[in-house]
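Encoded as structure tokens, here's the structure I'll be asking about.
Shown here: the complex without one of its protein chains, the others still in place.
Here the chain labels run A, B and C in written order, and each chain numbers its own residues starting at 1.
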Amino acid sequence: MTQDLFYSICGIALFGIGLYGLLIPPHILQKILAVNVMGTGVFMVLIATAQSRAPAIDPVPHAMVLTGIVVAVAGTALALSLVCRIYALSDDTEQDAGR
Amino acid sequence: MPIDMTIDFTLGAGVLVLAWLSLSTTNLFKAIVLFISLGLLVTITWARLGAVDVAIAEAAIGAGLTGALLLAAWRRLRTVPGNTRRKAGDNHVS
Amino acid sequence: MSGLSLPALLPWLVGLPLLAAAASFAGQRWVAGRWLNAVGAAAQLALAVLVLWLLAAGDSGLGQRYTLGGWGAPLGIDLYIDGFAGLMIAITAALGFVLSLYSCSYFTEPDQAARFWPLWWLLMVALNAVFLAADAFNIYVTLEILGLAAVALVALQGGRPALQAALRYLLVGLLGSLCYLLGVALLYRAYGTLDLAQLGQLVHAAPLSWAALGLITVGLLLKTALLPLHFWLPPAHANAPAPVSAALSALVVKASFYLLARFWLETLSAATTAQGLQVLGVLGAAAVLVGSIQAIRAQRLKLIVAYSTVAQLGYLFLLFPLFGRPSDTAGLGGAVVDAVAYFIIAHACAKAAMFLAAGNIQRAAGHDDISRLHGIARRQPLSLFAFAIAGASLIGLPPSGGFVAKWLLLNAAIDAGQWWWLITVIAGGLLAAVYVFRVLNLAFTDSAEQPPAAEAQPVLPRLLPLGAFALAIITVLLGFNALWVLEVLDIGVPPLQLAADGEAL
Partner (left out) sequence: MFRELNSNAAPPAGLRIVCALAIVGLTLALIAAVVVSGPAAPGLQAAVAAALPHSGVENPVTAVLLNFRSYDTLLEIAVLFVVAVATLPLRRAVAPQRTEAVAVEPVLAALVKLLVPLVVLTGGYLLWVGAYAPGGAFQAGALLAGAGVLLSLAGGFSLAALPARPLLVVGLVVFTAVAAAVGAITGAFLQYPVAAAGVLILVIEAAATVSIAATLLLLYGNLAEPVPSGPLAGTKEPAS
């Protein structure tokens, strides 16, 4: 098994773990974590692909991942700020949980 | 080379296990800390795959800043008992 | 040729709103300056009209490429415009102008206005960039701007329902983006390029192509809110401020649909199957029925309009089974694409008019609970009139854009020999009639226990009902100017295919 194939598989598995985490776990913060885990999985596939062209490493996927990391932190920050605003508005978070 | 494969398998398995633990624990603080450790392990992985630019960004933004944001949000969710619900401007569209 | 060349204008479709975003952000303390945003929107409209005119006047009748940075694909990023893209840009600019004027009157509170305008302009940036995109990864970045700006605009209203809807919208959007990005990563792994045109030539039926197609499809379907994945749309669209709801329903969901059409019928067409196309069509038909029924059952005016969007989006997906698998990379054109593109435009105008009208009614009445909206027609005649005209277009009554759109769609279905889609189109029209007349019926009847003058209704600024009314008029005008729209659409389609269509007609 080549290195790039191994990390591609890891990346897809990470994507799957993140997807399960997004759909299943109870807390919103963990859903936000899960989105980040999914993103890391995608990045791993990209970096593995870049590495598959060794010894000349393809810099384009690296640039894509750099862009992706910044986009991910932007999305995470927006999500967290929404969570905090919702929390500040609620009397009792449990009460609204089932809506 | 056997040593190389050992490193790769350790890294890959470590990343998957940390991700799973982080998403399956019921303790939020633990989840965030595990996520930050995941970011650090991923940083090592990027460096190993020759993506040094990405590794620096991952350490600074992916693990560092995202971790700081998550911890800050966690503290607010824990400490602020949002009991100052304002009726006006809240329910006018519900 | 004159000094005006079409491709050189393309980057300004992105650059102009980008600068406007920065300017409206830097000058947001200047309250009177908000009217400058309307001027900016007029400039964008002028630019879009100029682009469309040059596109239509071009002797080649071909799509046009622009190489950003002078590198050219696959190393650099290109922009691409053909008739379909040009029309989407034009409808974005046209609606953008009307909605900007409306928003100048709508957002009177400085804090809200200060945040609205930069986000609004960034939404325009993203829409134009999506329609011009010719690079798979570039689309990911534009989709993120689009998604995050849309979420921020939904959250603008504040209040728990809006914030929760925004949060759910955000998570769904991020999930969709990541599915799309994984698909792009697999495509790059398999073919080593990100340029859509090059991918279109390289892609062949193989497991990795199917995996990429599946991921890209799921990602974009989530963002387009096709039936089983539509759960996030009604709360988000119903709880946003009126001009935002209008833009989301009219333009934002169409952007991801546009990309789906590009990927399925152009770039990845070699990896598609006839069954896959039929499945998309069936989901669309189901969306028409389920969305309409939920609209009939909804209790809030804006929620009715939002569910109606779920239903109307379903019609668009008839594109896939009716278009079928292109035998070669032929470009998006022909009678079916005409019908669907026309449907997009007609629905965009009608739905924007409807959301503005609903927003006016909500603002005037202080709520949009339809059981308490008896006799609203007397107090908001112009808004109600706009709602009625837009409703007629959604039902498909002549003379309206919606009528022509459905007529074209019916023709396309018969031409394709797939008459069974007719049932969906007709049933959808009847169901739309039910929810539109349910609102109108209430609005024109006075309830017994109505306290007419008890509560002083706030007087709306004149522009608010006028904005809704103007869009309703455009909807009708569209019905009279169908031919011109259809001509533009065929730009970028090889003449061979056009000739074949001509014979078919």
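Rule of thumb we're sticking to: a residue touches a chain if its C-beta (ideal position, glycine included) is under 8 Å from a C-beta of that chain, and two chains touch if they have at least 3 such contacts.
Only a predicted model underlies this, so the values are computations on that prediction, with no experimental measurement involved.
K.L.:
Counting the whole assembly, list the visible chains that the omitted chain makes contact with.
P.N.:
Those shown chains that the absent chain touches are A, B, C.
K.L.:
For a quick check of understanding: of C:Q164, C:S245, C:Q362 or C:T475, which residue touches the chain that isn't displayed?
P.N.:
Residue touching the chain left out of view: C:Q164.
K.L.:
Determine and list the chain A residues touching the chain excluded from the picture.
P.N.:
2, 4-5, 8-9, 12-13, 15-16, 19-20, 23-28, 31, 49-50, 52-53, 56-63, 66-67, 69-71, 73-75, 77-78, 80-81, 83-90, 93-94, 96-99
K.L.:
Would you write out the residues of chain C that touch the absent chain, in ascending order?
P.N.:
11, 15, 18-19, 21-22, 25-26, 28, 66-71, 74-77, 111-112, 114-115, 118-119, 122, 125, 129, 137-138, 141-142, 144-145, 148-149, 151-152, 155-159, 164, 167-168, 171-172, 182, 186, 188-193, 206-208, 210-211, 215, 231-232
K.L.:
For chain B, which residues touch the unseen chain?
P.N.:
Residues 26, 52-53, 55-57, 60-61, 64-65, 68-69, 72-73, 75-77, 80-86, 89 of chain B touch the chain that is not shown.
Going forward, only the chains that are shown with their structure count from here on.
K.L.:
Averaging only over C-alpha atoms, locate the centres of chain A and chain B and give their separation in whole Å.
P.N.:
It comes to 9 Å between the two C-alpha centres.
K.L.:
Distance-wise, how many Å sit between the C-alpha centres of chain A and chain C, to the nearest whole number?
P.N.:
A distance of 28 Å separates the two centres.
K.L.:
Scan chain C for residues touching two or more other chains and write them down.
P.N.:
Residue numbers touching two or more other chains: 158-160.
K.L.:
Among the residues of chain B, which ones contact at least 2 other chains?
P.N.:
90
K.L.:
Taking the complex as given, what residues does chain C use to touch chain A?
P.N.:
So the residues of chain C touching chain A come out as 137, 140-141, 144, 148, 151-152, 155, 158-160, 163-164, 166-167, 170-171, 174-175, 178, 181-182, 185-186, 188-189, 194.
K.L.:
Where on chain A is chain C touching in the complex?
P.N.:
8, 12, 15, 19, 22, 28, 31-32, 35, 38-39, 41-42, 45-46, 49, 52, 60-61, 64, 67-68, 71, 74-75, 78-79, 82-83, 85-86, 89-90, 96, 99
K.L.:
Going by the contact rule at the top, pick out the chain B residues touching chain A in the complex.
P.N.:
It is residues 4, 8-9, 12, 15-16, 19-20, 22-24, 26, 28, 31-32, 35, 38, 42, 45-46, 49-51, 53-54, 57-58, 61-62, 65-66, 69-70, 72-74, 76-77, 80, 82-86, 90 of chain B that touch chain A.
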